[in-house]
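Comments concern the structure below.
Complex shown without one protein chain; remaining protein chains in place.
Chain IDs A, B and C follow the sequence of writing; residue 1 opens each chain.
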Amino acid sequence: MADAKAKIAVLGASGYTGSELVRLLLRHPRAEIVALTADRKAGQAMADVFPQFAPFALPRLVTIDEVDFAAVDLVFCALPHATTQQVVKKVFEAAPGVKVVDLSADFRLTDPGAYEQWYGHPHQALELQKEAAFGLVEIYRDEIRKARLVANPGCHTTTAILPMVPLLEAGAVEPESIVVDSKTGMSGAGRSAKEAMLFSEVSEGINAYAVGSHRHMGELDQEYSKAAGRPVTPMFVPHLSPMNRGIYATIYVRTAGGKAEDLHAILADYYRGEPFVHVMPFGTVPHSRHVRGSNMVFIGVVADRVPGRAIIVSTLDNLVKGASGQAVQNMNLVLGLPETMGLEQIALMP
Amino acid sequence: MADAKAKIAVLGASGYTGSELVRLLLRHPRAEIVALTADRKAGQAMADVFPQFAPFALPRLVTIDEVDFAAVDLVFCALPHATTQQVVKKVFEAAPGVKVVDLSADFRLTDPGAYEQWYGHPHQALELQKEAAFGLVEIYRDEIRKARLVANPGCHTTTAILPMVPLLEAGAVEPESIVVDSKTGMSGAGRSAKEAMLFSEVSEGINAYAVGSHRHMGELDQEYSKAAGRPVTPMFVPHLSPMNRGIYATIYVRTAGGKAEDLHAILADYYRGEPFVHVMPFGTVPHSRHVRGSNMVFIGVVADRVPGRAIIVSTLDNLVKGASGQAVQNMNLVLGLPETMGLEQIALMP
Amino acid sequence: MADAKAKIAVLGASGYTGSELVRLLLRHPRAEIVALTADRKAGQAMADVFPQFAPFALPRLVTIDEVDFAAVDLVFCALPHATTQQVVKKVFEAAPGVKVVDLSADFRLTDPGAYEQWYGHPHQALELQKEAAFGLVEIYRDEIRKARLVANPGCHTTTAILPMVPLLEAGAVEPESIVVDSKTGMSGAGRSAKEAMLFSEVSEGINAYAVGSHRHMGELDQEYSKAAGRPVTPMFVPHLSPMNRGIYATIYVRTAGGKAEDLHAILADYYRGEPFVHVMPFGTVPHSRHVRGSNMVFIGVVADRVPGRAIIVSTLDNLVKGASGQAVQNMNLVLGLPETMGLEQIALMP
Partner (left out) sequence: MADAKAKIAVLGASGYTGSELVRLLLRHPRAEIVALTADRKAGQAMADVFPQFAPFALPRLVTIDEVDFAAVDLVFCALPHATTQQVVKKVFEAAPGVKVVDLSADFRLTDPGAYEQWYGHPHQALELQKEAAFGLVEIYRDEIRKARLVANPGCHTTTAILPMVPLLEAGAVEPESIVVDSKTGMSGAGRSAKEAMLFSEVSEGINAYAVGSHRHMGELDQEYSKAAGRPVTPMFVPHLSPMNRGIYATIYVRTAGGKAEDLHAILADYYRGEPFVHVMPFGTVPHSRHVRGSNMVFIGVVADRVPGRAIIVSTLDNLVKGASGQAVQNMNLVLGLPETMGLEQIALMP
């Protein structure tokens, strides 16, 4: 593409993953936003919906039907699941050569049966589901580079998969022992007006949700099992912490005979040179504040007081590495651009 | 004591557990605060240290040495550990008949070796340590009634022990499987000025702390082992969530053959009629907001998607049932008063 | 009424002022909740809507039409404005002898023209509007005792009127100079699901709202003018601060010749002996934290660096003294009970 800018459409620009894509793309030297959609807010200026963009020239919000996909190089799809599979099908019908990075859950599960189990209805675009690359860059970089459709993984999922895949591949932990206790900030729940998401319902307290039934478990099972070479079904409970951004996963494991230090060594080795994964010194854990606003994942490993047990902590910003930042990272791969382009922001602390 | 008011001293009144004791005692129909101590703030009015008490008549802050313990019926000791054992020894020397409810960790561990292991130095008042009752009312009500010295349990501890003791006593869970992921609000860290406790360091983020080494594990081991009849060493990691009050423990267990419903039935049965423990309907979990400002513990049990695994959630307000409220509950028992007296506050939500 | 309990109905129990009434009334020694309404949640248990009430026996939520008002002594009406005037009219038709404490704005403005100006439509119950007492207890105690219908004042209003009425009555400040900058917590906006009230929209930021047009100005004008004996139209801007509870009004005035100390003396004198108003030492200001969860108002007066100018700060909990606590205070007066009964809670800090 020489130095030309890629023409980008963002479907679902009135939500938080949409606005985060706009934030990143406006400063990306090789991207140009040519279309923004928001069905219910079509006709409004982006600055009416997100006043922080008032100083920038941006296309007015339109409906999806108004977008000329043939004039677009890459589509970010930040729409609700189920809707998404219909929309992506139409996008490819209108423009078979376009690239799509999808932020929904629709193309993450490769097993149609697993999709139906977790989402309660048969998948409507099985061919695309088969074609999609799982957009966890540090694990699937090569597949993503060649993909037309990338399924950006979930925020809890990215946080919990990155530290565990190297350990499961190495056979260093007992797969049956894994407990993932994940805490998320509120922005992961999106911008729709629901009573449970009001400030007065969320502030000054904490709670578990979707206990025993959260859909991200489908992704965890898939990736943990693939890494371990046999079925793994971790315990997983997500929690809502009174903060805007951040996922913080505390993972409890038993080693397969080795020491906690060994787990640390495996992770440090696996992620050496990765621009967006930082493994902390053994025995220390990160705060979610250390990655807020950045595309980084910070991982820590600590030995439990009982030998053979370890605690692994992994944290990222759910809107950046957990969603829109990783989506831009995928875009960079798909378009043949440097992987870190436009993702240089350093964490905002405090 | 007929209807006379008990004369109460609060040692360490300039901290949050101290001020919470004052809040509760000012409205307790049978308690009269006769002494408040705060070594570094001695001489000040309580309203200078905590302006919310300005409308109330309270004794001026003094040093511990200025208190006439012979004129006191009951002492609440809200001092740092280690200091405490020296102070309590002197209190009993000055007034052998006084009752003491101690909020520090100094008298919670019955095994002197365990104390030394977790606190790094030999105990200085072994006789008193032996004498102390463990102040978890719902488990040790009878011992507490007869005690002169009550060791009020820790906040993480109370939260994690109450739901597990009935299950371990019944042999309903595998002791080796227990993982306790606990989240606390900031007030549990006290009022001393430390960088890590600044608003800007805590707000808008979450983090684990004291991973693999938190001292409350000594109490968990002791009480879990006693209930199970054999040594139990759970995995336990505390986290700091950006909120003032609340402890929220998510406990992951494997059943000893039964179903998650069985665990719920055991807990519902065990706590039927308890004024301060509420077991929620099976399959639901509480928020920490539902107990804020009250002396309640809310417990929920949910089945995991894999049979034979269950998630147990327990929550309380760390300053009330996790500290000063439970201390008043202990005071009521020790003084022969109705157990719920002065503890009727309903949760403040939002 | 001897020692019998008054039979109470709460209309609109699924909102925050409704739940706060329930919190207070459950511990009021002379009140018995006999009916709770919530049109859209009728049929549900109160514990489904507010789990903190699970340990308590409460009537199931019903629609307003299902309430037998003839069997009720006093009705709290916590409904939206406009709806309220229709409902209260019907309540009095069904039970002319019942007492009503209304928490909406419908009966606060005595001038029908002012009502129409601020609310955009003619009042539908002019006779009742004329009959209603303005429920600011410290100013209108005698009228309230005799009233059948009490109009509980707004939260910003209560905060800004209490410190200014004594000063305006005394002619101690220039009425033209008054600027009221008010900050409120989020619970004042209620529990309806609106995008602007989501945690992610409110947390970690501050903003003015309804600038130049907030309806509470009608109440301010009315009460300031009455106190001054001539028309007063203060500048007033409300702000939303990221906290659940609290109103904090910073009021800028020029004295009518005197010193700031004189203003303090007038206020200290006026509120001497009032159980719920505390005037702080001259030169100090309160925090909203010092009144959270209590029925207290804290007022401070500070001299500006320029002689003849002063800053007056007033704060209360918008759900207690700013709404439901003041409503219970009005109930106590109307029913001939001690004014402070059931309102003894001390501020929860932190």
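We adopt the following convention: a contact is a pair of C-beta atoms (placed from the backbone, for glycine too) under 8 Å apart; a residue touches a chain by one contact, two chains touch by 3 or more.
Worth saying up front: this structure is predicted, and the values here are computed from it rather than measured.
Taking every chain of the complex into account, the chain not shown here touches A, B, C.
Here the missing chain is touched by one residue of C:76, C:140 or C:248, and it is C:248.
Of the candidate positions A:126, A:196, A:306 or A:348, contact with the unshown chain belongs to A:348. The hidden chain makes contact, of the residues A:23, A:216, A:254 or A:309, with A:23.
Of the candidate positions B:7, B:60 or B:191, contact with the hidden chain is made by B:191. One of C:201, C:262 or C:339 touches the chain omitted from the figure, and that residue is C:201.
Summarising the interface, subunit C meets the missing chain with residues 179, 181, 183, 185, 200-201, 203-209, 211-213, 217, 233, 235, 237, 239, 241-246, 248, 250, 252, 285-289, 292, 302-306, 309, 311, 313, 350.
Contact residues of subunit B toward the unshown chain are 16, 186-187, 189, 191-195, 197-204, 242-244.
Where subunit A meets the missing chain, the touching residues are 16, 19, 23, 26-27, 50-56, 186-187, 203-204, 244-245, 278, 280, 286-287, 289-294, 296, 298, 344-350.
The rule is short, and it goes like this: only the chains that are shown with their structure count from here on.
Over half of the residue numbers at the subunit A-subunit C interface are used by both copies of the sequence.
On a Cα centroid basis, the chain most remote from subunit B in this structure is A.
Chain geometry summary: the mean Cα position of subunit B and that of subunit C are 36 Å apart.
Note: centroid distance subunit A to subunit B, computed from Cα atoms, is 39 Å. The distance from the centre of subunit A to the centre of subunit C, each centre being the mean of the chain's C-alpha atoms, comes to 45 Å.
Counting partners per residue, subunit C has 16, 186-187, 203-204, 244 as the residues that reach two or more other chains.
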